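All protein chains but one are shown in place.
Here the chain labels run A, B and C in written order, and each chain numbers its own residues starting at 1.
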Amino acid sequence: MTTVANAAAKPATKPATMAQALQRAMRDAMAEDPSVHVMGEDVGTLGGVFRVTDGLAKEFGEDRCTDTPLAEAGILGTAVGMAMYGLRPVVEMQFDAFAYPAFEQLLSHVAKMRNRTRGAMPLPIVVRVPYGGGIGGVEHHSDSSEAYYMATPGLHVVTPATVADAYGLLRAAIASDDPVVFLEPKRLYWSKAQWSPDAPDPVEPIGRAVVRRTGRSATLVTYGPSLPVCMEAAEAARAEGWDLEVVDLRSLVPFDDETVCASVRRTGRAVVVHESTGFGGPGGEIAARVTERCFHHLEAPVLRVAGFDIPYPPPMLERHHLPGVDRILDAVARLQWEAQS
Amino acid sequence: MTTVANAAAKPATKPATMAQALQRAMRDAMAEDPSVHVMGEDVGTLGGVFRVTDGLAKEFGEDRCTDTPLAEAGILGTAVGMAMYGLRPVVEMQFDAFAYPAFEQLLSHVAKMRNRTRGAMPLPIVVRVPYGGGIGGVEHHSDSSEAYYMATPGLHVVTPATVADAYGLLRAAIASDDPVVFLEPKRLYWSKAQWSPDAPDPVEPIGRAVVRRTGRSATLVTYGPSLPVCMEAAEAARAEGWDLEVVDLRSLVPFDDETVCASVRRTGRAVVVHESTGFGGPGGEIAARVTERCFHHLEAPVLRVAGFDIPYPPPMLERHHLPGVDRILDAVARLQWEAQS
Amino acid sequence: MTVQELPGAAPYRPTPPPAWKPRTDPAPLLPDPEPYRVLGTDAAAGFAPELLRRLYAELVRGRRYNTQATALTKQGRLAVYPSSTGQEACEVAAALVLEDRDWLFPSYRDTLAAVARGLDPVQALTLLRGDWHTGYDPHEHRVAPLCTPLATQLPHAVGLAHAARLKGDDVVALAMVGDGGTSEGDFHEALNFAAVWQAPVVFLVQNNGFAISVPLAKQTAAPSLAHKAVGYGMPGRLVDGNDAPAVHQVLSEAVARARRGGGPTLVEAVTYRIDAHTNADDATRYRGDGEVETWRAHDPIRLLEHELTERGLLDEDGVRQAAEDAETMAARLRERMNADAELDPMDLFAHVYAEQTAQLREQAAQLRAELDAEGDA
Partner (left out) sequence: MTVQELPGAAPYRPTPPPAWKPRTDPAPLLPDPEPYRVLGTDAAAGFAPELLRRLYAELVRGRRYNTQATALTKQGRLAVYPSSTGQEACEVAAALVLEDRDWLFPSYRDTLAAVARGLDPVQALTLLRGDWHTGYDPHEHRVAPLCTPLATQLPHAVGLAHAARLKGDDVVALAMVGDGGTSEGDFHEALNFAAVWQAPVVFLVQNNGFAISVPLAKQTAAPSLAHKAVGYGMPGRLVDGNDAPAVHQVLSEAVARARRGGGPTLVEAVTYRIDAHTNADDATRYRGDGEVETWRAHDPIRLLEHELTERGLLDEDGVRQAAEDAETMAARLRERMNADAELDPMDLFAHVYAEQTAQLREQAAQLRAELDAEGDA
């Protein structure tokens, strides 16, 4: 794993969307390294249904950015073979739920190949998965599938929440010699930030969380699509007298216990926030490991604000499912402030 | 969901293996209900590679116990269609890892069909999955895949740890109008108990945990293949002066918060024990929800003894991976006894 | 064990090799080299005028349904609509060849087939409006839920047909899939199960030239998609998908074959998606107008209209009548779709399991409380 971006003379920034930053990350990686290949359904001529691969086939040719037949196991399975021969495939799954047909390849091969071969056959594959809801997608288009990936040793699981991280983390993922499941929050694709594609912020290697907002009362632990919601909640919480810290995990695997626990030890209270269903979702692991490590610093149990334990709702009902500011504040309110020492 | 067994005049018990009890459960269900169909790879003529379906094809014919072509998605997918037409398919996946090709069907259809159709199209399907290690199986033959199932709303996830439960829970699973992932601990297939097939113990409906051993010092929360290990650990703990309570979950979904939390509130300490990898495994959810509900009763954080966060080891190394008595006792020792109030 | 120790080894006299016999005769399984056509050929004369008129009326309604649904996306009344404009002959024929007791397994593009089978269009469009997933009771018209994960409904159709046969019911399942969907593993597994079980199922592949932006040439190198049938030991039929009577005939024959125990058939209907993939798609990114125009000239409605007119089975009145019927249907649909869907957020918890779990009861109570608080505020 290498850190890829280096700070050069910083040109002026301009507004960019997360989709553009992701595109740029692939473009730069492809330009630097001829072994990087992008593949998937509609990634070539169309530029992807979210236009994240826009222009790559034109610039690098169809052999470097390939429209595959419509078969997810086949896409990932052939990517495994390509990686065996020294290429670095970047695979796009069109939507979260359409990655499921590729689970066999992911779980039994992608995640295990390095280990099976005692390191002789690493698989530097990036699997890009647009995930999560909030875009009014019909069924099978809004799943939060991160729990499946987290439960699979051998994978890295990464998810950006900002435009700069989208670029930096994807560069790091492509540079990684291990397989990375790269979860792209669909509803942040069009989120904008001032950002300079020519001097992207240096990015730390995969595996570091970041404190997005410091605070003293309690820590919100979150990632991806829920970061903006948590930032908003933290703003709103000031009115209630709570000064919330917000930690953006960025990497679910490996997990940055250090940053998270340092924050929780400081604040003594924590709420984990994510869209994924609560039961069996990432929050259980996060709450459990924070509690294991910070038990005597905790004034209250670590609480979770998550999607309900139901199949993802139809578009017209999704707002009731998604963790929103109010639900986060309700959880913060239940952090046993009366017991405050 | 109905309770199936009823206590009749109790004939003498005799030793039976878990495999025999499972076979008997299918046999009795098939005899009672002509809509029950067993299907999978090698389940017919051979009686399954673990002989769990032995004799069913002979007794009920190949149309009721069917050797399918070798394709797990096809097996589960056709079972969905059969259930749509009113049958109750009991599907066997030959080994845990070979259920992965069927995940698409499981996650996107089996788990969701009732909800998608507002209850008009329930799918009473049982997916039997031999799981876990300890039998010297080569790679892909010893996975503990329960975390994937737990993270999928719409499924019930059940696992027996005793001969009597194997019968009772499988009868309940087959009788359930919802899909049930029925996890069979491979290494307990040949475990024996005194049991009467003719008057099986009445079984409660799916969803109830059971206290297998009462104790006052701490609670071991476990299920399936780890139950015997926990019972042994509890015995061994007496020498150290610990009186351990052991809870057998039996059902991971729905989860019996009541029984588990009642126990932990009594003892004030808990260790969750399972074979599955720790990170992202079932223990995180369990520890988190127990902590949420019992925080002020806890003298120490809920700890986890689980498989390491690695692909399942080769046969000659598996004993280092599997939670054993010593590792459980080590965890119990870390329950901050010095802080005892 | 060395060679010499093989039981009964020396002296070894070669015997004829173990018998080889093909399980099915490949030759009759091979599809015709050209798509089967009726319109403009002598075969057309063999069709009952009522059937042709019925097909015509349904095609016209179908086209109007497609344009209306597309219009509803612009008015924000549908979240998304994958149009079957240009493919109406397949959609309509698929519905008409089935008996009441048969089952239809549509893909997400096939709401028209479901509607032509009798489904309330508002219910058929529920998924795409976004107020629920499946908007109808599948058992009512024996239409399986519209299926979005590609090809995953094919094994369902096989299983259902197999179950019906086991129960002694002479029910046939007809499953629809696109050219892109044929690349999925589930397509393969479904066809194989169907052939091994001799299940009464008909697979209709609408080869409309594209899977979103990906043209057929990047999807397969097979002579035709119908040729895939050979590898499963079932007949493959190739038909002009814009020739409604031809599609109707080929599907009817396949359904009849399935019903009399002859097993499954794979039908490839060669057609074209005139509109973009969905209203959200920009088809100019991946195909030229020329191709679209060629296919517009081969429009299923025009083709049939021409035949009917030539043969004096349709006059201007008849055309006007069909158009007016379609207009009435469209007006009704527009009006009903303009009414807001009635939604109860508590439904989110109502159908996950037969019995609500304790956890879902808790979560439902939470949402209830939130909604009450919202209401109070």
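The working rule: a residue touches a chain if its C-beta (ideal position, glycine included) is under 8 Å from a C-beta of that chain, and two chains touch if they have at least 3 such contacts.
Values in this document were obtained by computation on a predicted structure and should not be read as measured data.
**Q** Given the contact rule set out at the top, which of the displayed chains would the hidden chain touch in the full complex?
**A** A, B, C
**Q** Give the residue, chosen from C:25, C:100 or C:335, that touches the chain omitted from the document.
**A** C:25
**Q** Residues of chain A in contact with the chain that isn't shown?
**A** So the residues of chain A touching the unseen chain are 1, 37, 63, 68-69, 71, 73-74, 76-87, 89, 101, 104-105, 108-109, 112-122, 153-154, 156, 176-178, 207, 253-255, 257-258.
**Q** Just the residue numbers, please: which parts of chain C touch the chain that's not shown?
**A** 1-4, 6-7, 9, 12-15, 17-18, 20, 22-26, 29-30, 33-35, 37, 39-40, 60, 63-64, 67, 183-189, 192, 195-196, 198, 216-224, 227-234, 240, 242, 263, 270, 272, 294-299, 301-303, 305-306, 319, 322-323, 326-327
**Q** Could you list which residues of chain B touch the chain missing from the display?
**A** Touch with the absent chain occurs at residues 41-42, 44-47, 49, 67-74, 97-98, 100-101, 136-141, 279, 308-311, 313-317, 320-321, 326-327, 330.
Definition applied: only the chains that are shown with their structure count from here on.
**Q** Calculate how many whole Å lie between the centre of chain A and the centre of chain B, each centre taken as the average of the chain's C-alpha atoms.
**A** 31
**Q** Using mean C-alpha positions as chain centres, tell me how far chain B is from chain C in Å, no decimals.
**A** Whole-Å distance between the two chain centres: 39.
**Q** Listing for chain B: what residues touch at least two other chains?
**A** Counting only residues that touch two or more other chains, chain B contributes 73, 101, 104, 108, 112, 115-116, 153-154, 253, 255.
**Q** Touching at least two other chains at once: which residues of chain C meet that condition?
**A** Those would be 132-133, 149, 185-186, 347, 352, 357, 359.
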